[in-house]
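Note that one protein chain of the assembly has been removed; the remaining protein chains are unaltered in position.
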Amino acid sequence: MPTDATRPYTASELLAVSSARALKDGQIVFAGVGVPLLAATLAQRTHAPGLTILFEGGVIGPFVQPGALPPSTNEQRCARRANMLTPITDVLLLLQRGYVDVGFMGGAQIDRYGNLNSSFIGDPDAPKTRLPGTGGGNDIASLAEIIVAMKHEKRRFVEKVDFVTSPGYLSGGDSRARAGLPAGGPYKVVTDLAVMGFDPETKRMRVETLQPGVTPEQVQANTGFDLAIARETPSAEPPSADELAILADLDPERLYTA
Amino acid sequence: MPTDATRPYTASELLAVSSARALKDGQIVFAGVGVPLLAATLAQRTHAPGLTILFEGGVIGPFVQPGALPPSTNEQRCARRANMLTPITDVLLLLQRGYVDVGFMGGAQIDRYGNLNSSFIGDPDAPKTRLPGTGGGNDIASLAEIIVAMKHEKRRFVEKVDFVTSPGYLSGGDSRARAGLPAGGPYKVVTDLAVMGFDPETKRMRVETLQPGVTPEQVQANTGFDLAIARETPSAEPPSADELAILADLDPERLYTA
Amino acid sequence: MAPTPYLELRERTKARDRSLRDKRMSLEEAAALIADGEHVALGGCTASRTPFAMIWALVRAGRRDLKVSRSIVSTEGDILYASGVSRHIMTSWFSQGIVWGVSKVMRAHVESGRATLEEWSHMAMGLRYRAGAMGAPFMPMRAMLGSGVLGRVEGAKPMECPFTGEPLLLVPALNPDVALIHVQRCDAYGNAQIDGLSFMDVDIAMAANRVIMTTERIVSNDQIRRAPDQTKIGFFTVDAVVEAPFGCAPHECYGVYEPFFPHMDAYAAATGKDPEKGVAEYLDRFYHEPKDWNGYLERIGVGDMLDAARRGRTIHAD
Partner (left out) sequence: MAPTPYLELRERTKARDRSLRDKRMSLEEAAALIADGEHVALGGCTASRTPFAMIWALVRAGRRDLKVSRSIVSTEGDILYASGVSRHIMTSWFSQGIVWGVSKVMRAHVESGRATLEEWSHMAMGLRYRAGAMGAPFMPMRAMLGSGVLGRVEGAKPMECPFTGEPLLLVPALNPDVALIHVQRCDAYGNAQIDGLSFMDVDIAMAANRVIMTTERIVSNDQIRRAPDQTKIGFFTVDAVVEAPFGCAPHECYGVYEPFFPHMDAYAAATGKDPEKGVAEYLDRFYHEPKDWNGYLERIGVGDMLDAARRGRTIHAD
């Protein structure tokens, strides 16, 4: 299986590039710092110059300075040369009002329906690990299509998440809409092994593209549930030199791409 | 009966002075332009320097320039040297949040329970006169104690208002609270003939002070419903020279005091 | 999922081009974005930041039967009724202004049954726009209960608060088809900075399905981005940007010009004497005869323009 040691880019760079490619010009994108911000900025600099970035701190259309990436979505570096700043609640209400096309998400665990856990490992009443919690994640996942970018590990791709912090398709089918979430839902799951989508009927996760050099067997072996992988699944183009150069320009100290 | 011709101040000046005297230092007061603004500013310059004026256009703590009185509560003259400007909805929400002590009101008609009509004369479905409507009046009357300042005429002080634009005590007793308005309500009705309050139980209007030179009989004769007037009702002090001088300074062209 | 009002609102929003792009166009092009019968919300309040340039363009374009909503309506309501652009105005108060008194033109149209004046409380108007802006179906409020105002409107629902048992009124969201908003400055993308009183404009822009922004002047996006905390309406809500200097005349634009008082006095006098004839002559003279917006301003007169602008600047003169 390819690793950071055997390919000319890191897993984080691969996540950023694949995520960027999943974005379309003109979209309004809720991004966190780290890989999501790199992905959205990379998209702006390649095929999506009219893409707008939102930060949950209350930032609309920022222009992040290369080499001065923000430590969170709530500090002044996020606000730098933005088009507009709003209270937090109002930028989140853009999700509810339907203005946001895509939200970026991560999580400690994900299941076959795209449900995400960033709150508890183990029993929530007596957790092995108390994680930071939802932040804006629950709101984003409830009200927009989401792209999940994370490392592909069996302990993260689990049969059932310990806790649903941010709803995916819940138990599949129309269960999400029935729970009161008629809009949005998981759109893509981008990992260092594959890019996955969801079956339109069952809402189960399925592989759409393999990352370069990765086999279907390797994807399945690193997934804690049965994953639909068609025999003829295509492989993605590796990150181009241009894409990697842009990422290096944005994050020269490799804070988020190491 | 005293008239503008027989006393050294106009009815409007008398309304402004009596209304000003009904205000207390430290209060937050919703004022319209005209007599209410003159009254609130007069109070600030006499006994209530810590009184705060609000305008429904979204103005908190303005300092109105003498001789440049605003034409409505929504133009920049209202905003002049204010402490804070807010959206309209937010200044109105101060009423709902409970920040406002007193609101000034007027109206075409008032009844014995302090209900005010500024919408229709005649049948609302086929009105003889369509009046401007509630504006912020309904909100102020629903959510704060109000001081009503108006000319005392039989056609205005009616047995039953043609339409309840701004609720007073509705049909008296606890009917206001039962309708969903547990707070606020009419506090004083200030006219050129008397200053009236409301019985704490029945919520019927009653005369508290007679304007200088006015008899109880004159008040009743100009009122379209039975008004409680105690035999020993005191008379108010006439406007002082100081009070009149301040009003003249504020409105030298007598736009609102003629 | 069957289409619900919420999903339909989202679909309309999703279908819009919300990207950072140049949206400059003429008044006439912007007027063509509005169809007969649509719900048009007006920014500003009474005689402040009234989007008169766009109203002028709608009259000229012969638009009909718009349902118009605004916080408080002044002389633009007369124009809308008398021109036939609207026969239904939803607001909390309709009068030229305290100093001029009730509108005789409004009275003529409403008392004769030719037009509807739908009256909500001021806060109810604000909370209806705010609910629309938030993508919420309603807002709870504590006024209008017990009044005749509540009895004459459709769509407000009293409820018992499920948390406290207290009586509440739920007022339904307003999501206008179009919002017309005039600002002191915005960029070509529609990022707008409003000085002074913002009225209900921020909520109206967010609630609407389309926004047409007129502006005293168009500034660079660079200028906007030097003070992003001053942007009150974001580009993504805006569909058209029209530079229209003195675009609120004869009303005011905070910090730029005060109301054109002599003009407003003359209008009140003319329509006070004979509302129908007064407003018809006014429409001819200021709306139909001028060949363009500058022609309208010429009829108002340079003297009045300079006087209003001199008074407008005094807010900054302390």
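Per-chain numbering from 1; labels A, B and C assigned in written order.
The rule is simple: contacts are C-beta pairs under 8 Å (C-beta built on N, C-alpha and C of every residue); 3 or more make two chains touch, one makes a residue touch a chain.
Computed from a predicted model, the values in this text were never measured in an experiment.
Although it is not drawn, the missing chain touches A, B, C when the whole complex is taken into account. When the full complex is taken into account, the listed residue touching the unshown chain is B:Leu85, out of B:Ala20, B:Leu37, B:Val64 or B:Leu85. Interface note for the absent chain: among A:Pro127, A:Gly197 or A:Pro238, the touching residue is A:Pro127. Where chain C meets the missing chain, the touching residues are 4-6, 135-142, 155, 157, 159, 161-166, 168, 170, 172, 195-198, 226, 229, 318. Think of the hidden chain as still there; on chain A it touches residues 32-34, 56-59, 71-81, 85, 87-89, 92-93, 95-96, 119, 124, 126-139, 142-143, 163-167, 170, 175-176, 179-182, 255.
Hidden from this view is one chain, which touches chain B at 25-28, 50-52, 59-61, 63, 79, 81-86, 93, 96-99, 101, 174, 177, 182-183.
Throughout what follows, only the chains that are shown with their structure count from here on.
The minimal number of chain-to-chain contact steps leading from chain A to chain B is 2. Here B-C and A-C are compared, and the pair linked by more C-beta contacts is B-C. Most remote from chain C, judged by the distance between CA-atom centroids, is A.
Each chain gets a centre from its C-alpha atoms; the one nearest the centre of all protein C-alpha atoms is C.
With centres set at the average Cα position, the gap from chain A to chain B is 59 Å.
Distance between chain centres (mean CA atoms), chain B to chain C: 29 Å. Look at where the CA atoms of chain A average out and do the same for chain C: the two points lie 40 Å apart. Looking at chain A, no residue sits in touch with two or more other chains. With touch defined as above, chain C holds no residue shared between interfaces to two or more other chains.
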